[in-house]
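After the structure tokens below, expect a handful of questions from me.
For this depiction, one protein chain was excluded, whereas all remaining protein chains were kept in their positions.
Residue numbering begins at 1 within each chain, and the chains themselves are lettered A, B and C in the order written.
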Amino acid sequence: MRLTIDSVAFRQALIGASQALIDSKRELGRLDAAGGDGDLGVTLETGFAAARHHLEQSEQEGIDTQIRMVGEILCREAPSTMGTLFGTALTMASMSFASESLNGSSLVEFLEQLADEIAALGRVEEGQRTALDALRPAARAARIAHDASGGDVDKVLHAACAAAAAGAEATASMPAVVGRARWTAERAAGSVDAGARACAIWLCALHVGMDQ
Amino acid sequence: MRLTIDSVAFRQALIGASQALIDSKRELGRLDAAGGDGDLGVTLETGFAAARHHLEQSEQEGIDTQIRMVGEILCREAPSTMGTLFGTALTMASMSFASESLNGSSLVEFLEQLADEIAALGRVEEGQRTALDALRPAARAARIAHDASGGDVDKVLHAACAAAAAGAEATASMPAVVGRARWTAERAAGSVDAGARACAIWLCALHVGMDQ
Amino acid sequence: MQKLLNQPGSYVDETLDGILLAHGDILRRVDDEPRAIVRRDAGTRTKVAIVTGGGSGHLPLFLGYVGEGLADGCAVGNLFASPSAQQMLAVMRAVSTGAGVLQLYGNYSGDRLNFDIAARMAGAEGIESTTALGADDVASAPPDSRVDRRGVAGIAFAYKTAGAAAEEGGSLVEVTEIAQRTLTRTRSMGVALAPCVLPTVGEPNFEVEPGFMELGMGIHGEPGVSRGRLKPADSVVDEMWEAVIGDFDDSLKESVAVLVNGLGATPSEELYIMYRRVAQRAEASGLRIVLSHVGEYATSLEMVGASISVLALDDDLERLLRAPARFWPSRFLRT
Partner (left out) sequence: MQKLLNQPGSYVDETLDGILLAHGDILRRVDDEPRAIVRRDAGTRTKVAIVTGGGSGHLPLFLGYVGEGLADGCAVGNLFASPSAQQMLAVMRAVSTGAGVLQLYGNYSGDRLNFDIAARMAGAEGIESTTALGADDVASAPPDSRVDRRGVAGIAFAYKTAGAAAEEGGSLVEVTEIAQRTLTRTRSMGVALAPCVLPTVGEPNFEVEPGFMELGMGIHGEPGVSRGRLKPADSVVDEMWEAVIGDFDDSLKESVAVLVNGLGATPSEELYIMYRRVAQRAEASGLRIVLSHVGEYATSLEMVGASISVLALDDDLERLLRAPARFWPSRFLRT
């Protein structure tokens, strides 16, 4: 049982999560090509490579700043739909955190805010085959795990990861109604939404990174 | 033993020779692609289709006019290097013929003049991997066959056909020094010159057509 | 990947370097924002400024339309990805002369998100702005969801009309109205015969088997309305023409401007074969083609295919389309 994570461990986990998206370039590119224009793998690789580079250079940053910087870097370096939505949401949600350490409830609030921001910025609801279909279930599962475990950050993140992954899988059978994928109904049919998958990869890598 | 051919039989043979080149489109296109730009099959198909069409429409024409018209049509409809050279040479050499019928010696003169014109217009000698490497041997063999057979037109044409075919085959080992193929030394190596092959096809089809 | 490039990651920046080296008399970079490019004379004369931008890989879109009588500045994204709000803001700052800024770009969500953020940031600095979105692709949504449509080559008309209106001294409201009127009266449709390869991705983002085509495909390979056997050019044009003309409301009177646009690898010979049919169809429909443009106006790297755009003219738009403009992608032997 772990109730807090300090900024050093969080930074390592963020670096790991960035790397996970860099490593998923090909998978995400193909998923985006099925439903969109195929740039998402490259876009997030570019954005998260810049984010990782920043995190590696700035050892003194607090957790709130780390998240805000990742958000701003994504907005600057990966300004596609997904990069902008996720980057902006991270920037906004960074305020949930204190600088020195985080606990289970700030983590849950962060995830909820992330989902709220994406929903508001992207004007989407669950079930529309977007990133939100990974983030909203993740936030919900995180809240339940938090309450059940009395605030164990690992349990919270584990639940978020599992729910995001399942949520992403579920997008395979959803019709797209927003974004580029709305034009691709048939071609994308049966394949997982690229943005939802990216969120699941990020959350699960964060979980694994903090578990170490 | 046949000493003369009338204009009706000659017209049929010319139609057959035109058809033979139309039918060789693919072969000639590929040979020209190896050493040149690949248009010769299409070019001669276009030119000889127009020539055949003309021959079919004009039953009254004499032999000299038939040959001249084929030459002019080639110049108009197939004005690539080969089409222009062959068309111009045919036009010039058409004067060897009388209108009503031809005999062995006018046939030999025609072939000699064809070779002379190509050599003059194209500024080429034998051995330079051109149409001349089919036409010159054909004219030489025709002269010998004429003298040996006492002017048998079938023997003359048979000899011309055989020598042209052999001459064309021999171009495979010649280095190109004129035309587009001079830029293609390597790529064309081992393949027969397209223009020489076209001459052989034409002469042999003429032979077969008159033999009927 | 049969491409002439160095590192895939430097494709966009090296392209921009080349463009600036070749057209430095027309274009310049904004200080500290290498992806923000404006007219050399940007900001020197008080007028409504027009900014544009979008993903790379579509030349002459978007940067090609920066020049006298057209747009004033452009934010340049990565291949098929929006530029950032910061880059857009840098362009807006550099071109703004106090008369307001029109954001004129294609209707894609990444670009919209970022242009909207840039507009808010610019507004906070006192730069007033408006927006006009290219959404001309009739294949991308039915008429009752026109606002959802993607923008393709038709935006070229709007650069010209709005650019001329701004050059004439029109107000922000007037220039915006002209841009929107042009875009509202424009319809396009494309056909793709083979995909392109993003150098950063290294593989085609869709497949069209030999002998097939996809009607209505977008310039990033977004799916179209039907995939089927490749037909003769006249039949393909007929289908596109009917979809485009059939989509118009009563704004379509007698005069039209037409753009037959190549997607990248289709030879201009074939674009003229298509234009021939377009002209025949227009005549048969009693439409008068007042201005025609056949060439590359919005591409997708080396995609094989073409699009047809029609603008239903009125007197204002026709006059503005005829105004002088400096389109650097088609300069020939003259500075």
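Criterion: a contact is a pair of C-beta atoms (placed from the backbone, for glycine too) under 8 Å apart; a residue touches a chain by one contact, two chains touch by 3 or more.
Because the structure is predicted, anything quoted here is derived from the model rather than measured.
Chemist: The chain left out touches which of the shown chains?
Modeler: Every shown chain touched by the left-out chain: B, C.
Chemist: Given the contact definition stated above, which residue among C:42, C:74 or C:194 touches the chain not shown here?
Modeler: Spelled out, the listed residue whose C-beta touches the missing chain is C:194.
Chemist: Which one touches the absent chain: C:46, C:226 or C:330?
Modeler: Of the listed residues, the one touching the omitted chain is C:330.
Chemist: Taking the entire complex into account, which one of C:62, C:115 or C:157 touches the absent chain?
Modeler: C:157
Chemist: Touching the hidden chain in the full complex, which residues of chain C are there? Just list them.
Modeler: The list for chain C reads 1-7, 11-12, 14-19, 21-22, 56-57, 59-60, 156-157, 160, 191, 193-194, 196, 208, 210, 213, 230, 232-234, 236, 257, 264-276, 279, 291-296, 299, 301-302, 304-306, 321-325, 327, 329-335.
Chemist: If the missing chain were put back, which residues of chain B would it touch?
Modeler: Those residues of chain B that touch the unshown chain are 29, 33, 36-39, 41-43, 46, 75-81, 83-85, 88, 121-122, 178-180, 182-187.
Here is the rule we go by: only the chains that are shown with their structure count from here on.
Chemist: Go through the assembly and pull out the chains touching chain B as well as chain C.
Modeler: Both-contact set = empty.
Chemist: Considering only mean CA positions as chain centres, point out the chain farthest from chain A.
Modeler: Computed centres place B farthest from chain A.
Chemist: Comparing chain centres built from Cα atoms against the global Cα centre, which chain wins on proximity?
Modeler: If we average C-alpha coordinates per chain, C lands closest to the whole-structure average.
Chemist: Just the number, please: Cα centre separation of chain A and chain C in whole Å.
Modeler: Roughly 33 Å, centre to centre.
Chemist: Using mean CA coordinates as chain centres, what's the chain A-chain B distance in Å?
Modeler: 76
Chemist: Could you tell me which residues belong to chain A and also touch two or more other chains?
Modeler: none
Chemist: What are the residue numbers in chain C that touch two or more other chains?
Modeler: none
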